[in-house]
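Only one protein chain is missing from this complex, and each of the others stays in its spot.
As written, the chain order gives the labels A, B and C, with residue 1 at the start of each chain.
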Amino acid sequence: MRVERDLDVAAPPERLWAALWDVPRMVACLPGCAEAREVEPQKRYEAHMSQRVGPISLSVPMQVTIADVVSPHSLALEAKGRDGSLGASVAMSVRLAVAPRDGGSRLRVEAEGKILGKLGALGHGVIQRRAEELIDEFGLRLKRAVEG
Amino acid sequence: MTGRPGGFRIVGQSVRRTDALEKVTGRARYLSDMELPGMAHARLLRSPYAHARLLHVDVRAAREVPGVHAVLAASDLTFCDPFYGPALRDRPLLASEVVRYEGEPVVAVAAVDEATAAEALDLVEVEYEELPAVTTLEEALAPGAPRVHTAEPLAGHFSDLSSLRAKPGTNICHQFDYTRGDVATALAGAHLVLEETYRFPRIQHYSMEPHGALAQWDDEGGLTVWAATQNPFSVRSELAKMFALNASRIRIAVPLLGGGFGGKTYAKLEPLAAALARVARRPVRLLASVEDAFRTVRRCSARVRLTLAFHRDGRIAALACEADFDIGAYADIAPRVIQKATYTTTGPYRVGHVKLHSNAVYTNTTPGGAFRGFGVPQLVWGVESMMDVAADRLGRDPVDLRRQNLLAHGEEFAPGDTPVDGKLEESLGRLAEAIQWSAAAAPGRAKGIAAMMKASVAPSVSEAIVRLHADGSANVLVSTVEMGQGARTVMAQIAAEVLALPLDRVRVVPPDTSITPYDQTSSSSRSTTMVGRAVQEAAQDVVDQLRKIAADMLGEPAARLTVLDGAVVSGAQRLAYPDLLDHHFGMRGGELIGRGVVAPGRTKTALGGSTPFWEVAMGGAEITLDEETGAIAIESYASVSDVGRCINPQQCAAQDEGAVMQGLGHTLFEEMVYEGGQLLNADLAGYRVPRAGDVPPRLETLFVENGDGAGPFGAKGVGEGGLIPVSPAVGNALARLTGVRMRELPMTPERVWRALRARTRPTTNP
Amino acid sequence: MLRPFALHRPATVAEASEILAQQGRDAALYAGGTELLLILKEGLLRVKSLVDIKRLPGLAGIRADNGHLLIGAAATHRAVEHAPEVHARCPLIARVARHVANVRVRSVGTVGGNLAFADPHSDLATAFLLFDATVRLAAQAGERELALGDFVVGPYETSRRDEEILTSVRLTPWPAGTVGAYVKYGLHERPTLGVAVALTVAGGAVRGARIAVGCVGPRPQRLAGAEARLGGWSLADVERRAGEVGAEAAAAVDAVDDLHGSAEYKRDMTRVFVRRALLVAAARSAGRESHERHPHTVVV
Partner (left out) sequence: MSAIPIRSSSSVRCIVNGRPVALEVRPEALLLDVLRDRLQLKGARRSCDMQVCGACTVLVDGAPVSACTYLAVEVDGREVTTVEGLADGDRLHPLQEAFIDHGAVQCGFCTAGMLLTAKALLAEDPSPTPERVAEYLRGSLCRCTGYRKILDAILACATPKAAAR
């Protein structure tokens, strides 16, 4: 699964960056993500991700690690976790980059991830589309929060 | 069936299968039907990662679940050698430190029932650290690619593989090289040189019965395993090594198999079942699901680069082959697959200058092993496609070009190797006739043909015992596994023929290594030839003893006596077997035991042994194409096999029909699809095998019977051959229909659709 | 192997809804079980209770209702295949039902289960869209009726609330002079593509056209643009220009990549099969039945 998106935000790059670098708040913009909290400042975080695909519910405690920061331009994070009851493992890497654009800024999102286990194999075909929807919604929420 | 050549009574007749009645009434018993008192049920936890370091495996909670009898992780396997494998002992019973493919077993549980075992597995905590994985040949062979294995594995039990040639520092676990003549010079002087690359996918056997084993230790430390295996003696030697036991302390018994196709050769689940039973201190049955089977073994996929050169007159000038076989995460028998198949790349053709190289390449995928055809289909797909490309370029008819290059009857395959034992041109002629090659195809249709010649396993040993009882009935003791191919019926026919008994007086005993004598394997189309000959010898041994007894009684030389209808006959005199035994033993008791051994031994050829016979099969397809969807329809298929003689014609036809349909599977649909190291279609919803609706409207199987086979009564092997020409025959037909040459299997509608869209050449419709 | 659960057999829809309301995601509706039992076996769904609704009074019924055809949610595919009411009012649906999955699934699987599971690779929803299907959802609080297109919202996703029960689907039979066809194509167990079309022809011209495409994307779709293009065409126009409609459908369809094929391929197959389905329907409208056969294709 791979999703790439560019999103124009009507706010200066600094404001967008500040919103991103508030990691718990930023992570909470991802639909289904809750209880985001800091474990080690600007390094490790936790969050709980819940997703439903029809009758199947995925509930994953995620470990989020900041892999790379080029302040105030880009941020790369890795997230992984496992739903023990479904036997599904989720792994994601996300890169967020901020650039100035026509007085506002542009956010580039590059997300790559996979779901391992039976769900991943079954949901092949469904997951890509769902991931696109999630990232789009993430962008909208983030934009709303920044432009707010 | 009247007037069969040779005047045989039972051989050559399509007698009813001896196991048919039990199979149509539901009374047939397979491994999954077996239960023992106190038996525990096993389940496995498998890795979700293609390649990962095992940081932590915590099974404590699983052990506490009531009803759990054994929980094993790699660290618990201190009581046995935890590695196994027939070629290399590189496969851990349970992943240790590293998992090398998605679906590799990590933890095994035996419990009072499957639900309890599943509950226990839910409580196992495993922490993985994902490692970069290689799931394609390109990834595995790239410079600096992640290594699937880093340690040096130990050689398995095949002496011809004791000198495995790994390429240090790479994922190549074995290389095979063979050279004859001078290819470079031959290429330089050739009129036409073709260089092409062909690809063959990962294929799942899908025998309807998945793997399974039931293991029980006795109080004296002996081990019995009931196993769904094609070669119980290989399983026995594997277990003997792992558990440091004498072969005599191990008993492998084999019930009926629900199909095998090579997937049940060599130890698969038996070692795990034995380890679990040892710890559980009770019998343990481990039954794979179909999903498990996808994670147990598969056909090796391949990328084959071929150089095929011709003289102006159509003679093949030279053949060079560079083949990479993707053998998955563990070697299984793949090194043998690649060298044996590569050695016969030239198939039925006379080629003076040959240079062959193949690599067995590890990847982070389900291990590749034996599968009907043993590597040959992967090569024949390319070679036979290129024969048609060559015919096109040389302006020759494909049948004609092949005929010109066929080896002659009695001609050595390679210097010092087994001479051709069939009349190849007769097979080709029968095929051309069957598919009316010389008649133009109807509009929208095209025909294609392909030929193949395959070696059987060598060296190779089969033994048989025939016991003639006091009442004149007989048991045949052989370790041939009945997996659907009908071997038990054929062995009974052979014994009954020689013993001059009706078929119902002969019973073939199921394989049991503590009772039935050695047989190497029920695979490689060898059973009728090798075991059949041993049975023939053993039965003849009994007949000779009978004649000797009769000679004593009659005062006539044994040589003048014959057997007929359960009696030794001399002119008008007739001595029934029970009377002969009565006379011999002086009572109604005792039995005559006959023995047969077939063991051709080693030779100085490239593989250390020479095939006891050549399996020859040719196939012709007539197809139509839905040009808009890319879907190919097989309108007619003819398969010709040279079997020397059909012991049971109906069963020969059944074998070949099944082979053709299985071949259509990998030709048109079948492929294990991986994405990011994950197998996406490990079930029958996503892995498409042929269905009843896929049977060509016309499906014909023909047999060349010249009585010139190395087996009993001039018979020889059948079973694999019919599958092998299918892909190139269909590919050749498609090329003739559309001008599009497919070089990758399966030829799914989408692949053909893409090829049609990329087509530059105009359609040529012969 | 299935993990333990309780089996509830409520006597009324209200009782069923009450259990669902109480147990929430710990309970699952169960009728034929052909989809549900699979995900339970896989461990993808774990529940404490199954609520068996196939014995609820009337739920398996198939009957005419005020000019409509009402199919109870617990009616099996096999029942639909054989029901005289279906043959009389929506004969295409009987023919589609005859080719759903395999005979065992048809014996047991239900219409409601099929719709509520919303597997994108399914035949029924696509065919139902051609009959302006609505579904009825019942709960303790009351009932509501939704267009099928609003009910199926995505792959495996419907707008059914946890406590609601899909009780029936209502189909509106076509006006006189309407002839339809359903064509499905695919290699695998489930179809790669399903196209349903219907042409209402009067006075030699198309007065109404319906086109639905399923399996290629997240959910089955009616393709209004493609339908509109056919308006006023003669049957001869349809036979000559069906390809244009196919192309329009291909441009409009939402296709995704999966094991069945790439989105690109599916889009092109939409083009091909919309055209082929229209040709079948046009021929039928002219009283002809084509016996042309294509591999991996079922035409009903």
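Operating definition for what follows: a contact is a pair of C-beta atoms (placed from the backbone, for glycine too) under 8 Å apart; a residue touches a chain by one contact, two chains touch by 3 or more.
Quantities reported herein were computed from a predicted structural model and do not represent experimental measurements.
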*What shown chains does the left-out chain touch?*
B, C
*Taking the full complex into account, find the residue in B:V689, B:V704, B:V718 or B:A735 that is in contact with the omitted chain.*
B:V689
_Please identify which residue in B:P146, B:G181, B:G259 or B:G566 touches the non-displayed chain._
B:G259
*Among C:A21, C:A101, C:V153 or C:A205, which residue is in contact with the omitted chain in the full complex?*
C:A101
*Residue-wise, where is chain B in contact with the chain that is not depicted?*
14, 16-17, 19-30, 32-33, 205-210, 256-259, 261, 289-290, 483-486, 650-651, 653-654, 657-662, 683-685, 689-695, 699
*For chain C, which residues reach the chain that was dropped from this view?*
1-12, 15, 33-34, 37-38, 41, 48-50, 78, 101-105, 107-108, 189
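The criterion applied here is as follows: only the chains that are shown with their structure count from here on.
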*Looking at A-C and A-B, which one has the bigger number of contacting C-beta pairs?*
A-C
*Centre-of-Cα separation between chain C and chain B, whole angstrom*: 44
_Report the inter-centroid distance (CA atoms only) between chain A and chain B in whole Å._
49
_Can you pull out the residues of chain B that are in contact with at least two other chains?_
680-681, 686
_Multi-partner residues of chain A (at least 2 other chains)_ = 85, 87, 124
*Of all residues in chain C, which touch chain A in the complex?*
25, 28, 36, 39, 42-46, 117-118, 120, 154-158, 218, 256-260
*Given the complex with chain B, which residues does chain A contribute to the contact?*
84-85, 87-89, 91, 114, 116-117, 120-121, 124
*asked:* Can you tell me which positions in chain C touch chain B when the two form their complex?
replied: 1, 3-4, 43, 185, 187-190, 259, 261-262, 265, 268-269, 272, 294-297
